[in-house]
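In this view, the complex is presented without one of its protein chains, the others remaining in place.
Lettered A, B and C in written order, each chain numbered from 1.
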Amino acid sequence: MFSEFLQYLFTGITIGATYALIALGFTLIYNASHVINFAQGEFLMVGGMATVSLTAMGVPMLLAVVLAVILAGVLGIALQRLAIAPAKNADVVTLIIITIGASIFIRGLAQLVWGKEYHVMANFSSDEPIQVFGAVLNTQSLWVLGVGAILVAVLVYFFTRTLTGKAILATSMNKDAARLVGIRTQVVLMLAFMVSALLGSIAGIVVAPITFTSYDIGIILGLKGFVAAAIGGLGSGMGAVVGGLALGVVEAMAAGYLSSDYKDAVAFSMILLVLFFLPRGLFGAKVVERV
Amino acid sequence: MTALVEVNNLSKAFGGVHAVEDVSFSVEAGQVYSVIGPNGAGKTTLFNLITGLYTPTSGDVKLNGESTVRLQPNELAERGMCRTFQQMQICMNMTAMENVMLGRHLTLKSNLLTTLFRLPALTRDEKAAREKATELMEFVGCGEYLNAEASAMSYGALKRLEIARALAAEPKIVLLDEPAAGLNAVETAALEELIRKIAAQGITVMLVEHDMKLVMGISDRLLVLNYGRVLAEGTPEQIRSNPDVIAAYLGG
Amino acid sequence: MAQLSQFRLKGLLILAIVIFAVPLFITNPFHYGLATQIALIAGAVVGLNLLVGFAGQISLGHAGFFGLGAYFSAITTSTYGWSAIPALVVGAIGVAIIAWVVGRPILRLKGHYLSMATLAVGFIIAIILNNEREITGGPDGMPVVPFDVFGWELSPFGQYTLFGMEISGDLAWYLFAGVILLVAVWLAQNLIDSPIGRALRSVHGSEVAASVVGVNTAKYKSLVFVISAVYASVMGALYAHYQGFVTPAIAGFDFSIILITMVVLGGMGSTIGVIIGAVVLELLPQLLADFQDMEMVLFGLILMLTMIFMPKGLLPTAANLLAKRRKKSAGGDV
Partner (left out) sequence: MFKTITRCASKFVAIAAVSLLAMNVHAADPIRIGSFLSVTGPASFLGDPELKTLQMYVEKINEKGGVLGRQLELVHYDDAGNASKARNFASRLIRSDRVDIIVGGSTTGATMAAVPMVEQARIPFISLAGAVVITTPVKEWVFKTPQSDYMAAVRILNDMKTQGLSKVGLISGTGGFGSSGREQTLKAVKEIGGIEVVGDETYSGSDTDMTAQLTNLRNVKGVDTILNFGFGQGPAIVTRNYDQLGIELPFYQSHGVASDGFLELAGDSAEGLRLPASPLLVPESLPESDPQKPVVEAYKSEYEERWDAKVSTFGAYAYDGLMLAVAAIEKAGTTDKAAVREALESIQGHVGVTGTFNMSADDHNGLKADSFRILEVRDGSWKLIN
């Protein structure tokens, strides 16, 4: 009984940690620009696919990872500079459609360059799973959780201790005020896209040995990340982390105890429940309306 | 006779900062009642509290004896309270006429059926609304803009248009938030005349204003706020001679 | 008033002329098929535009309502032998109730919460349609009987007589879909040019302004959300009858995104604009089909560039350009 529960929990928090990292990416960009970036999943795909193809070309793993993350970061900057910045006076809905166009474009390119097949990435360490009270834990899950925790810690440090981080926070709270105190908001937006691309690509790399990777893996993972961000309260970093983990665990528990047919429906119902009863999400920021 | 608007011990805090603290006063029907004070004194916050845009931290507001702090702005409008804004809230995606007709919203009796199939009842209703709006636009001095897009109007005209919209709802009381801000002397004089005409129709007017000449000239009573608290309350004469007010305005 | 109603009729008139002129240029029944689908999808998009363009809210799950309408009609007519019109009406009422239950509490909140709620509802609908194999045929879909009115069937494969002329089923369906689209536009236009429409537009312009003159913004947003869902449901039902086959893909997230993209691409708030959006987005894959592997890249690129350089959408941008040019030439005369 307990081992079953533990098994579902392991499954849930592993995938949940991935959702959390994607949700953090959504949150970052949403805070800086109020744009829901539907290309978020593509950062994840680029991370995984670039690492796989670089290692296949004989590049050492560590270097491949670094190059893949850099590639994703450049992509994030390019997305902001080339697609979002030129349309900065557009309606938020228009910006969202632009990110959808960008995601289709990136996916199309990936399909041309890397093909349509699924690819395997080896576990970072042993393939031998660990036994814990009758449940098994894939060593890669530990990597996902560990890297996730480190990234969250780095982000917390970045936003509370560094000037750049504070600038991003200030811009997200009040663009005009930030501009007045000399923060270049366009640069901040670019940083937000870059950091969110870095987060996404790292998530894509650590989770690839579990999920495989392909040109279209970003669609569903990106979407689940958005769901996690919505559950946590779009705009809250803490909410993104908790929302991601909660979504992962609920999915696994629903598949285990309720019905595997309807586990995704359970996950999506969570959004409705949260919106009905905790409209700002689990950790959504209180919004003060200015007239 | 009970007061039209009665404010009791009203407070509003944002985070730890008190924007309005323990404010009490009442407005009699038919008065022109002004709220003055330095920038950041909490005047607009007070208006937002009275018109239901903010929920107070503590205290109460009564309209015609009914507590209104739990009501939404549209429910207050149903009860006869309308307002304008310091930062104008004009629908720039519509024509000037449509903005004023919007003010007739509560008086229109259209349902989904008459709307979707554009039945005669709807067209009749709309015709009446348009006539009333035309009349009001002329009343506030926007007669030349009857066919204009809102986005094509001058700042001063838009300020008057907003007043016309508020009047279109046939309110018992209108709250005007800095109607003279940004207006030149001629326009301000016209505004003063307009406010007198509104008051003459028996509509209670509440005013937030910086222009002392205007305020002193038309107000029946004044409320002076400073740092969210009441500094003084009384007739223009009483306020003019109040030492605290003089200190705050001259010494501040 | 006279000016406004003249303008209203003008848009509708142009659309009617275009719709009835199209058969003169079509020689190929395949193109009728495309045109019919475009007309039906455009109808749903006109409804969605009421929500996006006039209530300023985004729905990321409208395909769910489209699919629900389609499947309700498909199941009741094909499995239970209902007549098409009662099936369509009952389905629409059901969809309206669902939209009301979801929209009412969420539209009290300010912000884009409806987009998240509709995303969830759309997915849940698609999941149910996919899983309930016994009823819906599961992921492989189910066949649908032709549309019927009082025992008279309209099938794209039939032959009909109209005003003494022999016309093919394809053409008949196209004309039917065209008329439906005209009715959809007429109703939408009536709504826009009414106090309700004014209230909705004011929400887009300044929600505070609307509320202080007594507009219950939450109520009207919910109302227009329900209306847009009903549009989707009705068009979905007709689409199912026309196609003769439905799969859960028509309730899927991808299709929801396509619908909202049609609105934004064509021009939010412009009824004729969003129809153009639907035409362009339906034809584009047909035109790009020859590019094979490049199709996806080109589609994404075109979508991105259009929105970057015409953020207001195709029709409003074109109208602006035209107005500017007119102004310039008028200035030249002086």
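We take it that contacts are C-beta pairs under 8 Å (C-beta built on N, C-alpha and C of every residue); 3 or more make two chains touch, one makes a residue touch a chain.
All values derive from a computational prediction rather than experimental measurement.
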Original post:
Missing chain touches which shown chains?
Top reply: A, C
Subject >> Listed residues A:I106, A:A178 or A:A255, member touching the removed chain >> reply: A:A255
Original post:
Taking the entire complex into account, which one of C:K10, C:R133 or C:K327 touches the absent chain?
Top reply: C:R133
Original post:
Residues of chain C in contact with the chain that isn't shown?
Top reply: 28-31, 33-34, 37, 130-131, 133, 138-141, 143, 157, 243-245, 247, 249-250, 283, 285-290, 292-293, 295-296
Original post:
Residues on chain A that touch the omitted chain in the whole complex?
Top reply: 4, 7-8, 10-11, 14-15, 111, 116-118, 120, 127, 129, 136, 138, 207, 210-212, 214, 216, 219-221, 252-253, 255-256, 260-261, 264
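Criterion: only the chains that are shown with their structure count from here on.
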Original post:
Taking each chain's centre as the mean of its CA atoms, which one is farthest from the centre of chain A?
Top reply: B
**OP:** Quick one: report the Å distance separating chain B from chain C, using the average Cα coordinate of each chain.
**Re:** 41
Original post:
Which whole number of Å gives the spacing of the CA centres of chain A and chain C?
Top reply: 32
Subject >> For chain A paired with chain B, centre-to-centre distance based on mean C-alpha positions, whole Å >> reply: 47
Original post:
Can you list the chain B residues in contact with two or more other chains?
Top reply: 53, 85, 89
Original post:
In chain A, what residues contact two or more other chains?
Top reply: 289, 291
Subject >> Contact set on chain A toward chain C in their complex >> reply: 36, 83, 86-87, 89-94, 96-98, 100-109, 111-112, 223, 226-227, 230, 234, 261-262, 264-265, 268-269, 271-272, 275-276, 279, 287, 289, 291
Original post:
How about chain C: which of its residues touch chain B in the complex?
Top reply: 1, 187, 190-191, 194-199, 201-202, 204-206, 208-217, 223, 269
**OP:** Could you please specify the touching residues of chain C with respect to chain A in the complex?
**Re:** 52, 58, 102, 105-106, 109-113, 115-117, 119-121, 123-124, 127-128, 131, 208, 253, 257, 260-261, 264-265, 268, 293-305, 307-309, 311-312
